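Take a look at the structure set out below.
The complex is shown incomplete by one protein chain, all other protein chains being positioned as in the whole.
On to subunit A.
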Amino acid sequence: MAGDIAVVTLGMLAVAAGIAVFVVDSMARATFALLASFLAVAGILLALDLVYLAVVTALMMTMEMAVMAIFMIMFMMNPAGLMPMTMVHNARGSAVAGASVFTVLTVGIWTIDWPARQGTQPDDATRQLGESIMGGHMLVMLVIGIGLFATIIAGTVLATQRGRYDRFGPELDARRPHDPVAGGLPR
């Protein structure tokens, strides 16, 4: 019973924080509202006996939102409330889309004849996940690894303003780097 109340409370907190993300004025505050939503979801995962995934979610999202807060301040649209402006476009259509998706999903959730629980819960959900990662679901992990590596490279390429081809020419044969300010490292 206590678990039920905790899950319902955390669920309401998660949704309320999610709504707050798009209600608060400051984009930095929105970041921390999103963090609260993630932490509430991690709490529900904890109540569902997914200890490892709950901890990973909490840690990863805390760091992610800490990084995100920096970007939010960089790209803030209304810094310190000094530039009041509308941050939304097509709000009515978006609200209709969001509400209709929620309605369709909710109607489905409460009308579907859900199957009964299959099998029993393992003693340790983390062991179950680890054994599947290193066993039957190893392909998923391989794809994730390659995907993350590709993300590192692509992110670096996109975010780099000037690379070695900008500095030393297409053949990398310039004797001195072509820099806007002299003094950069030579080849």
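As a convention for this text, contacts are C-beta pairs under 8 Å (C-beta built on N, C-alpha and C of every residue); 3 or more make two chains touch, one makes a residue touch a chain; residues count from 1.
Note that in this section contacts and distances are computed from a predicted model.
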Answering from "Spermidine/putrescine import ATP-binding protein PotA", "Cytochrome bc1 complex Rieske iron-sulfur subunit", "SusC/RagA family TonB-linked outer membrane protein" or "NADH-quinone oxidoreductase subunit K": the UniProt protein name of the missing subunit is "NADH-quinone oxidoreductase subunit K"
Considering the entire assembly, which residues of subunit A contact the chain that has been omitted? 3-4, 7-8, 11-12, 14-15, 18-19, 21-22, 27, 30-31, 34, 37-38, 41, 44-45, 47-50, 53, 56-57, 60-61, 64, 67-68, 71-72, 75, 77, 86-91, 93-95, 97-99, 101-102, 105-106, 109-110, 114-115, 117-122, 125, 128-129, 131-133, 136-137, 140, 144, 147-148, 151-152, 154-156, 158-159, 161
